[in-house]
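Let me give you the structure first, and then I'll get to my questions.
Part of the complex only, each chain left as placed.
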Amino acid sequence: MNGADASELARQIADTRTALNLMWISLCAFLVMFMQAGFALVETGMTRAKNAAHTMGMNLLVYSIGILGYWSVGFALQMGGVGALSTLGGDTHLSSEFVVELAGQKWGLFGTSGFFLTPRVLTPAVAGLFLFHMMFMDTAATIPTGALAERWKFSSFMLFSVVVSTLIYPVYANWVWGGGWLSALGKNLGLGHGHVDFAGSSAVHMTGGVAALVGAKLLGPRVGKFSRDGTANAIPGHSIPLVVTGTFILAFGWFGFNAGSTLAGTDARIAVVATNTMLASAAGALAACLYVWNRFGKPDVTMMCNGMLAGMVAVTAPCAFVSAPSAVLIGAVAGVLVVLAMVFVETRLRIDDPVGAVAVHGANGLWGVLAVGLFADGSYGADINGVPGTVRGALYGDSGQLAAQLVGAASNVVYVGALSALTFLGLRVLVGNRVALEDELSGLDIPEMGLEGYSTDHDATALSGSVGPDGRTTPRVITAVP
Amino acid sequence: MNGADASELARQIADTRTALNLMWISLCAFLVMFMQAGFALVETGMTRAKNAAHTMGMNLLVYSIGILGYWSVGFALQMGGVGALSTLGGDTHLSSEFVVELAGQKWGLFGTSGFFLTPRVLTPAVAGLFLFHMMFMDTAATIPTGALAERWKFSSFMLFSVVVSTLIYPVYANWVWGGGWLSALGKNLGLGHGHVDFAGSSAVHMTGGVAALVGAKLLGPRVGKFSRDGTANAIPGHSIPLVVTGTFILAFGWFGFNAGSTLAGTDARIAVVATNTMLASAAGALAACLYVWNRFGKPDVTMMCNGMLAGMVAVTAPCAFVSAPSAVLIGAVAGVLVVLAMVFVETRLRIDDPVGAVAVHGANGLWGVLAVGLFADGSYGADINGVPGTVRGALYGDSGQLAAQLVGAASNVVYVGALSALTFLGLRVLVGNRVALEDELSGLDIPEMGLEGYSTDHDATALSGSVGPDGRTTPRVITAVP
């Protein structure tokens, strides 16, 4: 055996490790994709049966629109400047970023290569990166469909989703993950490692939560949500089994979301990340259960679900950087915070958010990025964002990290909030954002989607032997053709 | 270090790569298995509540019957002649194929080793291959349960599933994937690389779709589907949430279906395959949505779902061979094609297909195999089916490939169509294919399955304190025992 043999063996080992990483990121992307089903079920279960086809339809189509928007434009804006990816193979052709110089430093604003994934650019490494980040984008894009449910015009929803997937999400995600200015806060200004968000408490969840807040505010509450005296009224969802099933699906997919964010199956941290995610989910659900039980008298199942989701949202940013006991603490705080935030949104802001998306994703996304700046214990993250050493929060000696987290969170609120508002205001003029009052009262399914979520037409159809144009037949368009 | 050390290291690396491939194919097989739940939900949601237990029961049992039929006979017929599998370890004992000689060439017809997976034959490599292909077979076998729903006698369904899993599916799959004659069209006659179907647009989806077409034709339409004047009537399904959830599950599992068909986690193409699958699914859903909206006035949710499924069916054959923009185009065409095909089947063929299985799997399976012959761009597939070079479609210079695709599709229609017809005609004599009229009118759940899909017996049971034989109790057989 000689040196040539050895280098051939080394190359084979490297290839195997690249394959393992590509396999890991692909499988985790699949898991994250499945979260779309979780969102669909949670949102539909928490709203009324008369809008079930509409809510389900939004959740289905946001996935499709998001894929095409992100494929054509969004991915290039987000990741166009990342250069080579060592864990997935170094064969990427993405390396073009729009950069401004300020105070003698370079600050990236958005990428400029990779549009439409043309054959030249679609290497295996880029495909893996696209696949994974596409699922993340769609997670953000599907959050507003819950907060705006039961009154959002389908055409407005479709166009808003185009803007989220091509512009709103990708640019902020570039700042955090694509080499943009938030990631450079450490290198350029000495603020910790810059804004650090392991799996997207800000980039994904705050983005979705802020867009949801703005949209729900501009769209106004559902008819009947607030009484004339200002009291908020309960509008119970129609199916707890859908809500709990959806929550379990989300918790299942979240393992891919967080552990997959290593972008490497060879990173031994994956099991720790998954463990922290699980612990925070449990602490969130139990804390919400006990707090609600104590405060309101009953252990509301939907609040357990929102507590579990809140715990996972909150641990998403810090999951790789904190200890197991810290993960439990972060989740427990999230479980209480989500209840307080829901009450605040409803009774102080007077915003109608049928599923609590603002509280779950917005408030706890904020809590999550701050938690990195508090609880990161220096056990993980060598040289992240070009800053030597591991990530430490204020409680472990680096208050600059907390500052970077605050800057990242504030810029999310400003940027996502402003662009969402502009988009909604533009769409109000273009197509209108809200359905007609009579459609809202009767349910959106027939007027917006052309069929009922739950058809009750069974017996009529069966017993008559032949369904005539008697008005009892649901106008399912395709079969009405002569 | 000497040569012995080096060869030991090389062996360890090879073992590791084999393990990685076995892990990949196992995980992908699990994902494909989960598609059974997706089919069950889509089919049940698109049909009526009074038949929910029957439709669900067929979907559950087709999985079980299929496993046992494929284990005992089907796998041996399909893969009995494959020989060693380099990616999963070379330790297979399958190498026996029934071959005919014609025009001086050898043409395989079916395998003849591997029945019952006896200990001698069940090596790890064979187990991986069996696991993965078993899930594919069951995907084909479950397609007819949708097209024949709401009127198919359970005993006929069971026996038909035995024939599909032991005979109809395995033999055609042998021709495509088991070394059979369709795969030899390139080597023997110079038609491209022979019939190429990466993950089963023909072998799985056309097989299911053609069997569904034949079965639905022979079984006749549901009572009430067509009026006396020949007009087709809408029979809306009972639950859009089930349909959308099922569609998401199918899209989730489809990643395993297509990306797993590399049979190797070490194949860097996996992320490209998954990306193309995702893109086609999105284009299909959006195209169907927009086309239906424009033509019929509303964006029917079930058509979005069928569009998404159609996009995935169509890209299943070409997913590894085409560029991302081509995948989008293939999916978009599929989204329109599925609508046209549904209308054609219903209004021209006058066949009642409650879920659109023929349009989704049959028509788009055909489109998918043709798409290989058009859009394969030569970027993948060295020496497939013993023909040197990569796979190219007619648009990239090899019209022989398109011819091979046409031969494969035509032979599917002829072979699967003929055997399905023979089987249904035989079963009509043996057990009868269709339920009694009164059972169809009242719903199949009680007469065929012995219990209701949705029991409304709750209050009676609870309030009476003791349920007597008053006719209000659903005859759930097990608990009726004295």
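For clarity, chains are labelled A and B in written order, and residue numbers in each chain start from 1.
The rule is simple: a residue touches a chain if its C-beta (ideal position, glycine included) is under 8 Å from a C-beta of that chain, and two chains touch if they have at least 3 such contacts.
What you see is a predicted model; the values in this text were computed from it and never measured.
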TODO: Fill in the total copies of the single sequence across the complete complex, 2 being in place.
DONE: 3
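We take it that only the chains that are shown with their structure count from here on.
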Open item on the list: Counting only Cα atoms for the centres, state how far subunit A is from subunit B in Å.
Closed with: 32
- [ ] Would you tell me which residues of subunit A are touching subunit B in their complex?
- [x] 1, 5-6, 9, 12-13, 15-16, 18-20, 22-23, 25-27, 29-30, 33-34, 36-37, 40-41, 44, 52-53, 56-57, 59-61, 63-68, 71, 89, 116-119, 122, 124-125, 127-128, 130-131, 134, 154, 239, 242, 445, 448-455, 457-459, 461-468, 473-482
TODO: Note which residues of subunit B are touching subunit A in the complex, please.
DONE: 1-3, 5-6, 9-10, 13, 16-17, 20, 23-24, 27, 31, 48-50, 223-224, 226-228, 231-241, 243-245, 247-249, 251-252, 255-256, 259, 265-272, 274-275, 278-279, 281-283, 285-286, 289, 292, 296-305, 308, 323-325, 328, 339, 342-343, 346-347, 377, 379, 440-443
